[in-house]
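As you look at this complex, bear in mind that one protein chain is not there, while each of the others sits in place.
Letters A, B and C mark the chains in the order given here, with residues in each chain numbered from 1 onward.
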Amino acid sequence: MTTNLQPHPETDASAPVNALEVRGLVKHYPGVKALDGVDLVVRQNEVLGLAGENGAGKSTLLKALVGLVRPDAGEIWVRGEKVRLRSVVEAADHGIGMVFQEQSLVPNLTAAENIVLGSEGPGVRRGIYRWDTMRKLAQEQLDKIGSHIDPLARTDSLSFAERQMVEIAKVLRIEERTSHPPVIILDEPTSVLESKEIETLFSQVRRLREFASVVFVSHRLDEVLDVCDRVAVLRGGQSVGETPTAGAVPSDLHRLMIGSTGSDDHYHEGLSERSVADSEPRLVVKGMSGKTFRDVDLDVRAGEIVGIVGVHGSGREDVCRALFGAEPTLAGEVTLDGAKLDLSGTRAAVASGIGYVPAERKIEGMVGPMSVADNMTLTKQKSRCAGPMVVPQKQATLVDKWIERLSIRTPHRGTQIGRLSGGNQQKVVLARWLVAGDIRLLLLDHPTRGLDIGARSEVYRLMRELANSGVATVLLADSLEEAIGMSDRIIVMNDGRATKEVACPSGGKPTPLDLVKEMV
Amino acid sequence: GCSEEASGGGGGGGSEASACAPEDVTLVGQVRNESNPYEASWLDGGDAFAEQVGLEQQRLTYDADSTKQQEQISQLLAGNTDCLVMNILPNGDSDTLPIVEGAQEAGAFLVTQWNKPADVNVADYDQWLSHITYNGVESGKQIGDALAEAIGGSGGIIALQGILDTGAAKDRYAGLEESLEENGDVELLDQQTANFSRDEALSVTKTLLTKHGDKIKGIWAANDDMALGALAALEQAGRDDVAVVGIDAVPDALTAIEDGTMTATVSSDGPWQGGIGLAIGYCVATGELAAEDISDDDRAWFAEQFLITDDNVGDFTSPVVDEADFECDNVFSRSQGAIS
Amino acid sequence: MSTPVIADPASNPAAEPAVVKGGPTLGQRVTSFMPVIALVALLTALTIADPDFLTQRSLTAAVRTSAPLVVLAAGATLVVLCGGIDLSIAALCSLSTVLFAMWLPDMGGLTILAVIAAAGAIGAVQGLAHVLLRIPSFVVTLGGLSIFSAIALVISDAGPIRVVDRDSTKWLNLYVAGYVPMSFFVALLVVAVVSLILKLTPLESFVKAIGYSESAARLAGTPVDKVKVAAFTVSGACAGLAAVMLASRNFSGSPTMADNLLLPAVAAIVVGGTAITGGHGSLWRSLAGALVVTLLRVGLPIVGVPSAWEQILYGAIIVAAVALTLDRSKVAIIK
């Protein structure tokens, strides 16, 4: 551990020392300046929100704070000491811990092992596991957040949300490691959580504030305002301002984030222009059953957006995948524009004009080491080929056009998609289905997960325009609000069955509460 | 366009080329590997001969890998081949012909041993001076007979075959079949391959021992390594009533015969084989022996071999290289006749 | 069919000029030449050890020798790029030499095509077993390895079969432009044609997508199964072509002729810098890798390295070669 002890130049003995301070942090990546002289102050016992568009540099900044990113220039001060953090362990020794944006658990270990991983303490003696102790240690952490997960369950048997809880339990181990008040960083912890779990998380965050400082990142600005004391905003790798949350509204933040005024009514714009009531049903599903759902009836008209809501395990995700041919269908009849739909595989689905945006973008949505251009054109070969041959010029023009239309922030179309920020990755994945322009049915599984508010409204606008041009859309929304705002009709799924249909016309929207009643 | 040959190509099949000065001769010995005693002693024999004529032998090994052998030889033949003498152990029958053709084209002097397809005629080539082997059918039969005698003329035996696609393995097994015909009361209970390997022979023998149990009175192995593996299996099974025979006369097998744990083997003289091939090539290269003068019978011949049992094992335990064997007028002295 | 109309970017407040200059940097360009650099370095070292090694005849012999290995490695590279592995190439090649020798008397010149087609078909069967039964390619081709060996042993009656009619493969022993052995030329042609097909069609992005992330590729609607079966087919066909080269070089077919080429072929792929986990790599790299491996196999003993030291040097050099050629920016985790 190298702790360079220096008196803080501006330390005033009477003022409370800042828990964490960042000055002029700079980080270059090939082609991008991810951090361009960021300044940031985290005070003791506060919850600091960090807002910014996709690619603003939030994750990079936070990774620098836990020693995963080596900044090119700039200083980090922890409780008045200038430090150089070179690894997660060093950061943890300084009391800084982080829940990462991409889930970072070892799937084939138990939850308990994941929680204590890297700092097993008494759980391992002389290299030998003491399972009992380990389980107890993990249980303590899980108890802190009131989770009932079995510590000895294999992590890959847990649901996405449960895994997120394990991550939070894991970061709370920091408390045991340091005598100082810890700094706990949460990078988009809520993007995969249900509202109930979000509530649990927030109560945890509030509890943490009693003895720690928390940095919290979310693209849901209302959440940020709800849980944080203060919000700092990044834009283009620079700190562009901060505001106390008391009295602030999302549009204030949004303005700071994008540097101009934006609308905060993202869901409802332009709805009135659309009328789908009298168009032909495009997708008709009758009595479809699969491994996790039974007897699902569903129809979607051309130009209609149908939301499906349900709690975890409701099976809505598998319905989507089954329609795309990615899960087997055991029974039922599905037609698209009157013709029987071939559910035998994803190839057939694509050929029928169906597009699918999976929820787990990193694993299923994109091919990380391949370029933006290749990812965008992976599906629709015709758009970049003449006969069997790829025409690089055609591909380049097309890809550049879509990069511009969706304002995808990438240094170049040849940049590896894995190097983009999450939001921009998602836009590329969406663009994949749009490049050829012959899509009939779009299945969107959490399409706005991890997207900033600007990108979100662009995706919403995109969805509406697609709908207006006749595309039928099935939406598994990120939140009930989103589902209500975007959908023309909502199907509620419960335990593998479609239990209720709720009309959702513009002007006659149900409330989230109406839906929640049906969901449980 | 295409042409027949890489330009600047080599010596061309010139047996009439003027004789080499002794110091210009390059001697190459090539065997599978140096990690078994027989082949290591072969190369040592080659070294002994080279020393005798004041030269050095280039020792090549190819890990029992046919392609690697071919690759090495074509590389060798791409160098200076005017006075190149090669004493080669082809990995299998199919490897002999390309070596021969290569040597013929490059004008190198070649002697091969052990493996040669039956229908290839050595006399068709100028540069392929001689092919030497032991009569596998004969040795297979000799040890078969010895085994039959050891078990008293009747009873069950098992056979461990060598690498199935080698001529040696096939000939030796054919010899066993001949022997079985003559010894009507000996019954072949089972035959398996153990790929000439001591380790594989161990496990195959163990399995066959449990399968046939006390019915097994003798084990016929196509080489001594497998015989030694079989001996280990017998020891582990606590059986000392089974006669074992092999071929090659490796030192460990001779010891076993002395100890009485093994019944018989057939000599193959590694050091002599390593030297004799080089000696024939050297004599022709230096002009002491004219290739045309080698009689057809000496172009492909069986070398002298002996059945070794506990009666005569003492004569073979310390093989010596006899320099006289390698004199140019004496190189064919161990011939038992042409390969028919 | 509908065409969505997306608003012009000008009306979008968040829009920014997105495209700046890009493409491979100098460093990336250098790493793609690493296999060649490794090859030159090895050649230099061998020449220093024995100046006679660097003659035109010697080099001609070396590239001629390498031809079957190049073809084998090139075919298997496709499977490796798709994230799989083909352990059956060598056994299939051996089997093909037997088929070649057996069919030649009846079929004459057509035998070459027939053997390549048969080997390709056998490769396709393995590919189908892999994608339909969802068995790991390692297991399928391991099974294939032993099955093909057994078939070859049985149909050849466990012995070599002579190639009596040498005319139909005589052309393989010619030289192009006087210097380039025809067999090596054919190997180059195979590498070039397959590479070009990959480059010019969407196949390259399919293959890489499958290799890097099969599930993403499948959900993007790429023909994952077809591409994989095709890769195995090409791999099989290449084994067939390599068999023709071997049989014509050895004037016979034999059930174990190519068996020892498996590890050298896979080593050639890895030495070329192709990621054994899939996605990253190319056939050109395998070509360079095959030449490195060939030089090691023949060069070390010929320049006079004793047998035991030859093995030790071989081990050290292939590891060093991969250390040089693997582009680690493309392979996140080295397993």
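Criterion: contacts are C-beta pairs under 8 Å (C-beta built on N, C-alpha and C of every residue); 3 or more make two chains touch, one makes a residue touch a chain.
Rule of thumb we're sticking to: contacts and distances are computed from a predicted model.
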Chain not displayed: protein name in its UniProt record ("Hydrogenase maturation factor", "ABC transporter permease", "4Fe-4S dicluster domain-containing protein" or "Dihydroorotate dehydrogenase"): "ABC transporter permease"
Omitted chain - touching chains that are shown: A, B, C
Given C:135, C:176 or C:192, the one touching the chain that is not displayed: C:135
Sole contact to the chain not displayed, among B:199, B:241 or B:297: B:199
Hidden partner chain, residues of subunit B it touches: 33-37, 40-41, 44, 161, 164, 190-193, 197-199, 202-204, 206-213, 228-229, 232, 235-236, 238, 250-252, 255
Contact set of subunit C toward the excluded chain (per top definition): 83-84, 129-131, 133-140, 142-147, 149-151, 153-154, 158, 214-215, 218-219, 263, 266-267, 270-271, 275-278, 307-316, 318-320, 322-323, 326, 328, 332-335
Touch list for subunit A against the chain that is not drawn: 68, 87-89, 92, 100, 104-109, 113, 117-120, 124, 127-129, 131, 170, 321, 325-328, 345-346, 364
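Heads up, the rule we're going with is that only the chains that are shown with their structure count from here on.
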Where subunit A and subunit B overlap in contact partners, by chain label: C
Centre-most chain [mean C-alpha coordinates]: C
Whole-Å gap between the CA centroids of subunit A and subunit B: 71
Inter-chain centre distance, subunit A versus subunit C - centres from mean C-alpha coordinates, in Å: 41
Whole-Å separation of chain centres (CA-atom averages), subunit B against subunit C: 36
Subunit C residues counted as touching two or more neighbouring chains: none
Of all residues in subunit C, those that touch subunit B in their complex: 52, 55-58, 60-62, 64-65, 68-69, 153, 156, 158-160, 162, 171, 174-179, 181-182, 246, 249-258, 260-261, 294, 297-299, 301-302, 304, 306-308, 310
Contacting residues of subunit B [partner subunit C, same complex]: 1-10, 33-34, 58-61, 63-68, 70-72, 74-80, 92-95, 97-98, 101, 117, 119, 163-165, 167, 170
List of subunit A residues in touch with subunit C within their complex: 30-31, 53, 258, 260, 262, 302, 324, 326, 346-347, 349-351, 353, 356, 358, 363-370, 374, 377-379, 381, 384-385, 388-390, 400, 403-415, 432, 434, 437-440, 454-455, 458, 461-462, 465-466, 468-471
